[in-house]
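Dumping the structure here so I can ask a few things about it.
As you look at this complex, bear in mind that one protein chain is not there, while each of the others sits in place.
Chains here go by letter, A, B and C, matching the order in which they are written, and residues are numbered from 1 within each.
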Amino acid sequence: MQQNEKKTLRIGLLGFGSMGKTHTWSVQNLPFFYASLPFAAEVVGVCTTSQEKSERVADEFGMKIATTDEDVLINSPDIDIIDICTPNIYHYKTLKKAIGAGKSVLCEKPLCVSAEEAKEIAALPLFGGQICGMVFNNRWLAPVMRAKQLIDEGRIGRILSFEGKYLHNSATDVNRPAGWKQDSTVCGGGVLFDLGSHVIDLLGFLCGPLVEVGGMSQIAYPTRKGRDGQDWETNADESFYLTGKTKDGACGTITVGKLQVGTNDDLSFEIYGERGALRFSLMEPNWLYYYDNTATDAPIGGMRGFTRIECVSRYPDLCFPSPKAPAGWLYGHLASMHAFLSAVADGKPFSPSLNDGLYVQKVMEVAYTSDQIGGIRMEVPPCS
Amino acid sequence: MQQNEKKTLRIGLLGFGSMGKTHTWSVQNLPFFYASLPFAAEVVGVCTTSQEKSERVADEFGMKIATTDEDVLINSPDIDIIDICTPNIYHYKTLKKAIGAGKSVLCEKPLCVSAEEAKEIAALPLFGGQICGMVFNNRWLAPVMRAKQLIDEGRIGRILSFEGKYLHNSATDVNRPAGWKQDSTVCGGGVLFDLGSHVIDLLGFLCGPLVEVGGMSQIAYPTRKGRDGQDWETNADESFYLTGKTKDGACGTITVGKLQVGTNDDLSFEIYGERGALRFSLMEPNWLYYYDNTATDAPIGGMRGFTRIECVSRYPDLCFPSPKAPAGWLYGHLASMHAFLSAVADGKPFSPSLNDGLYVQKVMEVAYTSDQIGGIRMEVPPCS
Amino acid sequence: MQQNEKKTLRIGLLGFGSMGKTHTWSVQNLPFFYASLPFAAEVVGVCTTSQEKSERVADEFGMKIATTDEDVLINSPDIDIIDICTPNIYHYKTLKKAIGAGKSVLCEKPLCVSAEEAKEIAALPLFGGQICGMVFNNRWLAPVMRAKQLIDEGRIGRILSFEGKYLHNSATDVNRPAGWKQDSTVCGGGVLFDLGSHVIDLLGFLCGPLVEVGGMSQIAYPTRKGRDGQDWETNADESFYLTGKTKDGACGTITVGKLQVGTNDDLSFEIYGERGALRFSLMEPNWLYYYDNTATDAPIGGMRGFTRIECVSRYPDLCFPSPKAPAGWLYGHLASMHAFLSAVADGKPFSPSLNDGLYVQKVMEVAYTSDQIGGIRMEVPPCS
Partner (left out) sequence: MQQNEKKTLRIGLLGFGSMGKTHTWSVQNLPFFYASLPFAAEVVGVCTTSQEKSERVADEFGMKIATTDEDVLINSPDIDIIDICTPNIYHYKTLKKAIGAGKSVLCEKPLCVSAEEAKEIAALPLFGGQICGMVFNNRWLAPVMRAKQLIDEGRIGRILSFEGKYLHNSATDVNRPAGWKQDSTVCGGGVLFDLGSHVIDLLGFLCGPLVEVGGMSQIAYPTRKGRDGQDWETNADESFYLTGKTKDGACGTITVGKLQVGTNDDLSFEIYGERGALRFSLMEPNWLYYYDNTATDAPIGGMRGFTRIECVSRYPDLCFPSPKAPAGWLYGHLASMHAFLSAVADGKPFSPSLNDGLYVQKVMEVAYTSDQIGGIRMEVPPCS
């Protein structure tokens, strides 16, 4: 009975690439991982560019509506939440419509393809109970959540220096056709958009916003195969190197790229404060490395050293599987979805917000501009 | 249409502790992870010791039958497979009934509580299409599958030495009530049954069967709290140390325990051959460490060294998420379930078999006997 | 002036294989590494089996006496300390003579080739200022010294379980001629003597003495090349697997071998206590891994996790090079020599003592006996 009285959050999903599928997985898996959820959630409909694909997906994953027209979902009274997993270039128009239609909205990163678009979106008025937010799934990895706690508790003190990296290896294969993520006419940018947005958000979340950045882009393969198999002029950065300062004076670098062989999904950061330091790598998703600089420094070592904190699967509200079972990449998306849906169910604001998305957009835009004029450091305009 | 023509494998699940839930998760998640599955699968019914619990579970996870009487499932014409996730002591009786009823059976480790029971079970006649097998989920971790490949290809040559360990930390908290896994009257043994069975199977799978073992058990806390909160005499080993030889002359040790603080789910092995070596740890589930002793050994290092092979999520038939997304503990169960259901769908024998379960049972029994008479090494009787 | 008034400790060195050279290096390097040494030290003479070699060594390393007759050094009034680096089988006779001659004695491990010999040696009366001790150089690695401190401070509480390993790869090359360390007629034993003695001492030092052990030896290559290039029957264990209990009830295993490809100088231990755990590997000589089980265990990790304590080069009295400069293998010997010579200079007892050497001898002898009768666990007779 109680089960039936739960509010069901009804989701309309736009796009069913890897993110659309991941979001569906997250929604459908909530009952396994979270005990006594106070809400139910259902992906009610899906929109892709092909009716055949939409129907196949709907059939396979139990969705009621299959369409190629996003307005069907955006305007449906049976849908509470629009979940945007389409290519970046379409986000802006969809966001405007969905927010205008009074829906709650969850948007995959990056928010838009320009700061101007993003600014407009972040300024849209919201109505009662309308909750909007971004998917920055890496915020929701247990070690990242633990890092945030430690920073907020003052465990590493004033932050002095940082390094963020996100390295893939896909761009070294020249014969592999460029996908939409490599096409700046669809993506709005290159690897800085695709991978850099994650790192910029993560370091902003942990270290505070960047106020000044300089950029250096790299295209190692000016010509490669396009999606049609023809020769194609690379129009998007394959690696990007950023230097920056936060408003509190911390300095550091961000490196993102798809030219780095030997990497898998190598997102990592190092954060150095006055009282301690933090290190994390997504390829070791069970651990946060924490250094307590206030520990005793005595001969033969005292107590100084990095502690590999056991984050493993110890989310506060996760009931499955064992809290000691090694965690994987999916947990970030699962916890992100859980937090967003909880916010919607409770009618409370969600963070990362659209404004957080705007911040990331601004940093990327300034970094690209800096690169174009020789790398000089430029101010990032404040977000509010 | 094609979707509808797929054969649906109908599962009756006995027990819904952590393993019952994990198996349900695996079954329900197959469509996400495996593209174009040639079969469908459904957990049709669940049996627990409480009707209330069975109904709650059935409601939450969409099962049709909720019961406290396993015979309802075992004898149901609407069920093809009995999946046994009950305490060890009940396996024997259930296995006999389910196999006798012509069902395919998947049985959580260990097979039974004695070698005698296990022997009888492994000898039961099977009828056409009846597929039976064990859940030794760690065989199905990508690095373990890769280890098996490398061994079968002769990459490490004749195996000379091995070490297997499975370490938990749960038994050092004396105030934590003993669960059924700590109660040998329900479990049939102690940590050797619970964790040791995994290691014995894994090393048997990779190095060939042990033919001689000696054992040493340890109870560090002779008195602890029982499940009723009262003082309770510990009746099961909290750590177990085994030395053994394989039929090919490899020697080594197996250490399992729940007394090891600082561990999470620390299953690991090292295997040393004439031509190479392998190392794995479940807490680093993305990698297999492989040493090629035939590589050049030249000044300043040559090419000798452990290669951390990127297993990550690169299962041959996994389509979700990215093959480079860090994997977690659940993948072992997912792949185990996929392989078993594929075997059932195809009517082909499944390995690990009940006979593999019998082998593990024999090793454990001999190890316990050896321990009781002072640790002298004893022969493990062959399995067939 | 003050410099000239320092007492000079005059050493007579027996043997100039790798250990003889290492000891000479240690003595001659003390002034670089230790500030304001209160004594001076000099290797005054060397004895090897070849006069030509003795002279070459003496010439190269500035020693005054070159001989093939150890009595020349043992009986010289110009020598205070006899440093024994000869093959094991010769230790007993030399020890008796040197101790009888009133010399201080430093003896490479193992003390003798039998417990009976060792017992006699350990019982020899010493005269005023006569300081005798063993070289168990691994006790003097910074992380091992730190481990001892932590244990003595009660940081890991009652020790429940241990594992010690020392793995080399030299025995897998069948064409490599056996050296004296592989010849039990010279060495007194096999790898248990050569590598096992280190581990037995180390774990005894850290966890307290073993009172019960069982053994399993392994010879993987019954025939190999001898030192004369001829076929040779292997007469010494190539790997050895030991299970044991300490007097305080800790249980565990020791594995030593030269059959393990992929290893270099892989000495390691894991020690599990009620309140914490310790891990060390000689191949990572800069760090001790320490787990504090009393740290907070909260969601998303709390403060639980292994801390990699920075031991690096932070010996309390080392002045060179930087305390943060990565340390190597030589530091163990350097610090061992420094401690022994300091003890001699001060006329204070040195530990590891000859009695510690006797303890190791007894454990090895019992382990060999156990192996010969099938691995049954046997009592280790107490040392005093």
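In this section, contacts are C-beta pairs under 8 Å (C-beta built on N, C-alpha and C of every residue); 3 or more make two chains touch, one makes a residue touch a chain.
Since the structure is predicted, the reported quantities are computational estimates derived from the model, not experimental observations.
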Message: Tell me which of C:38, C:222 or C:328 is the one touching the absent chain.
response: C:328
Message: One chain is left out of this view; which of A:18, A:75, A:114 or A:161 touches it in the full complex?
response: A:161
Query: Out of B:309, B:343 or B:378, which touches the unshown chain?
result: B:309
Field: Full-complex contact with the absent chain, from A:131, A:202 or A:277
entry: A:277
Residues in subunit C touching the chain absent from view: 3, 18, 21-22, 24-25, 28-29, 31-32, 59-61, 168, 264-265, 282-286, 310, 312-313, 320-322, 324-331
- request: Tell me where the left-out chain touches subunit A, residue by residue.
  value: 160-161, 163, 169, 172, 214, 216, 218, 220, 239, 241, 243, 245, 249, 251-253, 255, 257, 259-262, 272-277, 279, 291, 293, 306, 373-377
Query: In terms of residues, what is the contact footprint of the unshown chain on subunit B?
result: 142-143, 145-146, 149, 287-288, 290, 299-312, 314-316
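By definition in this document, only the chains that are shown with their structure count from here on.
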Message: Nearest whole angstrom, what separates the Cα centre of subunit B from the Cα centre of subunit C?
response: 41
- prompt: Quick one: subunit A and subunit B, Cα centre-to-centre, how many Å?
  reply: 36
Message: On a C-alpha centroid basis, what's the spacing between subunit A and subunit C, in Å?
response: 54
For subunit A, residues contacting two or more additional chains: 310, 312
